[in-house]
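Only one protein chain is missing from this complex, and each of the others stays in its spot.
Should a chain be cited, it is by its letter among A and B, assigned in written order, with residues numbered from 1 in that chain.
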Amino acid sequence: MPIVEGAILLFAVLALGTRTELLTLASVRGYWSARAARPVRSGPTAAQIGAPAEADRQRPVGWLVRNGHTLRFVLPAFAILIVVLGITAAINGGNFKFGSYLVSLLTFGSFLAILGLGQGAVVTAGGLDLSVPWAITFPAIVVTTYANGSDSAATWAIPLALCIGAGIGFFNGTLVAGLGISPIIATLATGSMLEGIALVFSHGAPIGNAPPVLLWFLNSRLGGLPPAVWFLALFVVIGTLVLNHSGFARRVRAVGNSEWVARLSGVHIRAVTISVYVLSGLCSAIVGLMLAGFADQAYYDMGKPYLLASIAVVVLGGTRITGGRSHYIGILGGALLFTAMGSMLQTTSLPEAVRSIIYGTVLLLAVILLRDQAE
Amino acid sequence: MQATALSISRLTVRYGPTTALDAADLEIGAGQVHALLGENGAGKSTIVKVLSGLVRPNAGSLGVFGRIVARFEPRYANALGIRTAFQEISLVKDLTVAQNFMLMEEPLNALGMVRGRALDDMVRARLEQLGINSIDPRTEVRRLDLPSRQKIEIARAISGNPRILLLDEPTASLSNRDVQWLGDVIERLKRSGTTTVLISHRMQEVRAFCSALTIFRNGRTVGAYAMGDLGDAEIIELMIGRSLGTAFPPKRDRVEANSKMAAPVLACQNVATVRGSDISFSLHPGEVLGLAGLDGMGQRELFLALFGVLQPTAGEIRVGGQKVQLRSPADAITCGIGMLPEDRKTEALFLELDGRENVSLPSLQRFLHGGLIRSRVEQKMVANVLDLVKVVRRALWNPVRNFSGGNQQKIAVAKWLLTNSRVLLLYDPTRGIDVGTKTEIYHLIRRYADSGGAVLFYSTEIPELVNLCDRVMVIYRRRIVETLAASALSESTIMSAAVGRQRIDGASEQHATAH
Partner (left out) sequence: MTDEAAALPNLSTRLPVAFLQRSGMIAFLVLLAVILALIAVSPNRLSYFDLSTISASGTTLALAGIGETIVVLGGGLDLSPGAIISLVNVVLVTQLGPSTLGVGAYTALAVTIAIGIGAGIGAINGLLVSYLRLPSIIVTLATMFVVQGAALLILKFPGGSVSSDFANLLVGDVITDVLPVPILIIGLGMLAWLYIKRLRFGVGLYAIGSDAAAAQASRVNVRFIRFLSFTIAGAFFGAAGLFITANAGSGDPLIGAGFLLKVFTAVVIGGTLIGGGRGGALGTVFGALTLTIVSTFSWLWACGPTTCRSSRAPFFCSPC
């Protein structure tokens, strides 16, 4: 039984001795005592010590110089995407309507794009979230069961589902940060326990119906595009800010590069770790809701294809799998690329098996292209 | 005419945009003990890596006993009779001493399996032959302390009966007695014909062991000399390319302004760190307080406790008069304490990130507006502090790994200067740093203190403590055994206390450098 296996895994890891640094009241006391001792006037500033004045004007550094490193790993996904678009257009010949293709690409791609933020944050921090499929399925099941086609129930069912997603992330984060369990093991175990719970909940059959608001979100048109696509646009802006331009982003990158150095630089490792898993859980829940809205139901297997897809998307987007480097635009590119490949293969009516082979090959090629130069 | 053991001609090694070796030349006669001297980033360690087969040169040629080396792999170097004791100890922590010793050369039985007991016995015999009797070959390396690991690293290189022995900073963690041991070993090897190449920053050992030296600067060969040709000052001048002048900034006359006046910014009362100790002292604004001590006397634990990494088991710490419990470095930073740790590569800097991200991290709060980074402000302030430490502006945008050791250390210093901390804890900040950069760092420390900052400065080089600090505490067996005021500071007084002797007036019989 998956629940049992997952639980065994966790107990095994815990029993065999992990470093236990539980969050204690003492840490909180430490925080407050430090704040109380905060200096009224700061110590010497650079200027006081004798930094030279601004007099010596240096040429402002070009945008390309500043962002060259980033472009190198963000662009490949888009480059391959263009190629795929070209092939798709060629295959469809005269029938190809770019407009409607683009809309469906964005709609389908939005699922992976959203997942990509969560998984991307976790990977950048040096971890991995293998519980994604169940963090998608379980909140979806909750919504379809309780909202079951009614909007009024949705007003509490949807927030509940989002909280569940965040809660799953919090649980993962605590296992990894608080108990020192390896992320692969921790999230694998959580995932399998959730799998068991979902199985019991649903008895393996699709249940309930999505509330109308979700159906509207995915299937209707607002200004020519499904609301989900507008949401995606907003999400991309937020995602880029969160993953690349915020203080949070810096700390995540720091943790992913070296926990020890990050700690010695004043980063709260545990808080950052838990946050990224919570973000991942939240993103998974959002995607679960969207999928429920799209299919008008939730079923046991709905999350399965998304685990490896989320990792692939993150890697295609130039994220370093060992942590420390990522950019959300790259991940967006990866999501669109993966989706475009999928739909291109679908139009050629190749069997699922071949699709799988092609995904694997493209993933491999991307990783070869994107690897760091050998020393 | 003696045979030439090593002949390097116009060797060039580039790591991306950085040139580590630039058409360098080196010639070492057979049986010589030859020193390679130079600042950090001068190329000495790179030469060792090339000779050990870890790095392939971009241009130039390398000849070993007359044969041109074409393949650069550790096994090939080994086959040529080259053995290396690396600066960064190359022992595998999860294996035992015996396994490490004979890695890839273990005795096998008929089925190809390693014979464990035979291995242990062989290694034990070899260690005894080398005069190491206190280390059990069955111990896992992770259980050994640093000096023991260094001895094993050296022993392993020596036991292979090398034709050419490369020692890169072999005495960094050795005790006085062990340095003596090393000297004896080198002498024995010399008599049996081994050629030894020694890299060390410690002039005393270099003079004692070596008969010739080659000086490098910026990846190029400056010149080769016999040991008697040059005095210390000349050597340093050749290493840094200019006259050293006054290495240390002038000390302010602190007699009147000392201690009793200003309120201490940091005070420890009977602080006991993990290993059981009792430390009390106070640090005042504008003061550079030195800390001297042999390895493992509790200084590391003290620093970690002051920075919130370790929790003291007893005693209290006060910052600015206020009692604090520092549960994490973040707490320490909040109170205005910053720490520059021992190893810049693994503790102070993110090698893959650029200078901007590295330097701004502890001070990130100041650049945040609604959670987002104010890029231009950050850029300006980081550039400002990089100018202060004299690091090129392009460090803002390039991964820190591309810069030399000295520059990396300056970037690390910049990181803490940007925090506007009122207390800086510096743990051996100039270790492994070239002479030129050291001077710059001394001046920075002085200016920081003169602007009102307080510094706790631990160093393994006594002259630094004597010349830079206003007071020096000596730690011995986890206690402060001596606090020396400016007037009483001298190498001998510090050393005596560090080895646990009572203060003796007059010269001590110990060597000036004990580690």
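Convention: a contact is a pair of C-beta atoms (placed from the backbone, for glycine too) under 8 Å apart; a residue touches a chain by one contact, two chains touch by 3 or more.
Bear in mind that the values here come from a model prediction, so they are computed numbers and not experimental data.
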Option touching the unshown chain, where A:184, A:222 or A:238 are the choices: A:184
Identified contact with the non-displayed chain, of B:151, B:300 or B:471: B:300
Candidate in contact with the missing chain, chosen from B:203, B:310 or B:372: B:310
Listed residues B:74, B:147, B:183 or B:452, member touching the removed chain: B:74
Interface residues of subunit A (partner: the chain not displayed): 1-2, 4-6, 8-9, 12-13, 16-17, 19, 21, 128, 182, 184-185, 188, 192, 260, 308, 311-312, 315, 321-322, 351-361, 363-364, 367-368, 371, 374
Absent-chain interface as seen on subunit B, which is shown: 52, 54, 74-75, 78, 84, 86, 88-95, 99-100, 103-104, 106, 108, 111-114, 116, 142, 274-275, 300, 304, 309-310, 341-343, 346-347, 427
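What we mean here is this: only the chains that are shown with their structure count from here on.
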Touch list for subunit B against partner subunit A, complex: 15-16, 307-309, 319-320, 322-336, 339, 341, 346-354, 357, 360-362, 364-365, 367-368, 371-373, 375, 381, 383-385, 387-388, 393, 396-397, 399, 415, 417-423, 444, 447-448, 451-453
In the complex with subunit B, residue positions of subunit A that touch it: 26-27, 29-31, 33-39, 42-52, 56, 58, 61, 65-66, 69, 241, 245-248, 250-251, 253-254, 257-258, 260-268, 324-325, 373, 375
